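Missing here: one protein chain of the complex. Every other protein chain is in place.
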Amino acid sequence: MTRLVDRALGPVSLALVVLTVVLGLWVTPPDQTQGDIVRLLYLHPALAWVGIYLATGLAALASALYLWPRTRAANWDLLAASAVEVGVVFLSLTLVTGSLWGRPAWGVWWTWDARLTSTALLDVLFIGYLALRRVPADPHVRARRCAVLALLAAIDAPIVHFSVQWWNGLHQGSTIIDRGFHFKVHGSMLFTMLLSMVALTCVFAWMVLRRYQIARRESAVEDAELDSALLERRAEGVS
Amino acid sequence: MLRDAVLVAGKDLRIELRSRVLLWQVVPFGVLALILFALALGPAPSALRHGAPGLFWMAMLLASVLAASRSAGIEAEEGTRASVRLLGLDAGGVFLGKAAALFLELCILGAVLEVGLLVLFHVDGARLGAATPLAVLAVAGLAAVGTLYGALVAGTGVSSTLLPLLVLPALAPVLIAGERGTAAVLAGGGPGRWALVLAVMLVVYGALGVVLYGPLEETS
Partner (left out) sequence: MAPAVSLRSAVALLGRFPALAGVDLDVEEGCVVAALGANGAGKTSLLQLLAGLLELRSGTASVLGCDLARERVEVRRRVGLLGHRLSFYADLTPAENLAFALRAARRDPSGASASLDRVGLTGRLASTPTRSLSAGQQRRMGLAWLHARRPALWLLDEPHAALDPQGRELCDALVDEAACGGATVVLTSHDEPRAASVADVVVTLAGGVVTDKRTGDRRHHVA
């Protein structure tokens, strides 16, 4: 089952992305007000969904599982780190596409809008995680520090978001559903937008899986190096 | 836990009284920051009054990073770390004690910077006094966050560069709520929802610190 998912995830992700591109660029109509720039609707919200919720949630969950003594295992740390690495990519792309959308829509490359600003802060928090990860340390020490930081980032993120939202709010509201739970985007545009979220979720899963597998192989190499280091060390005592 | 917190807070404060790092380094840095911010804004009194809340909290944030780094650095020496770890102090108590000591130190810093606002930024004294409770709440949050992140980077060898990168984004809500709340009070109103944000930061980081300080002590 796992191997089937592993093999199928890449092609399925690619197929969904291709379908999204085709629908997004050629099938769906331009917006009455925003014109063709609205086609970023099929990219920007999905990137934000993955970066802000999926990546952060996965990193936090894996980190919590690492810190909890009963479930502690190095693989959770590797999974969390993989989620953060990929999450930084998605968050950065969220900011870029947000700017590209904002320029024609609001006339400026950057506004201190709530979502963009809190996304930028979350991106910096994650970059800080990667910086901490690169500090030389015992693997267990590094894993523990990073797990704590990922949890702090995930818990802080909603506080940051609401603070910034109260501070400023130029971004459009919820894209899909308003507070009365009426769908705001209709027809083929809604379908394509939801499809893009599924597609990028699959892309995220595929990227995290690949990164996680690489990390596990690196860890296995380090363990093998430890075995030879032990042999060399013991040989010091004999000679 | 509380007993150990009192013990650790007393120890940190005694060390500060002996070394006076806060008095001779952190407070002057905070004042310097205010002066430099004023230079960047220009001499117009209206601009200074308008920018005062934000610049006050920026100066507090930057100086707090120094103070938090200093607080974590008290146990930076390897021998000190080892001998203290063998004492068996309750980790939550150590966190609360260090945060309490840092809180008191930051209150002193804040008081000096408030005087700076009066003198340099022409802020109304009575209204500034009304903003002090909000400032105290914010400073408590700064102390909790700073103590926790200080423990996170302790022992990395690069804490002086890593701590600002990690802690400042996390302190963004304190900066926002502190600035907005202070501005509202200076304008004659109340702090409103901003006090709630600061209270949430304090409670959340206070609880996280008590829980996570123990695992972090093992990483230094």
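We call the chains A and B, going by the order they appear; numbering starts again at 1 in every chain.
Note that contacts are C-beta pairs under 8 Å (C-beta built on N, C-alpha and C of every residue); 3 or more make two chains touch, one makes a residue touch a chain.
None of the values given here were measured: they were computed from a predicted structure.
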item: Visible chains in contact with the missing one; value: A, B
item: Candidates B:V84, B:C107, B:V136 or B:V211 - the one touching the absent chain; value: B:V84
item: Of A:D6, A:D36 or A:E225, the residue in touch with the unshown chain; value: A:E225
item: Hidden partner chain, residues of subunit A it touches; value: 136-140, 222, 225-226, 229-230, 233-238
item: Touch list for subunit B against the chain that is not drawn; value: 4, 7, 11, 14-15, 18-19, 74, 77-80, 82-89
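The rule we apply is simple: only the chains that are shown with their structure count from here on.
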item: Rounded Å distance between subunit A and subunit B, as computed from the means of their C-alpha atoms; value: 31
item: Residue numbers on subunit B that touch subunit A, as the complex places them; value: 148-149, 152-153, 155-158, 162, 165-166, 169-170, 172-173, 176-177, 180, 193-194, 197, 200-201, 204, 208, 212, 215-216, 218-219
item: Of all residues in subunit A, those that touch subunit B in their complex; value: 67, 121-122, 124-125, 127-128, 131-132, 135-137, 141, 144-145, 148-149, 151-153, 155-156, 159-160, 162-164, 166-167
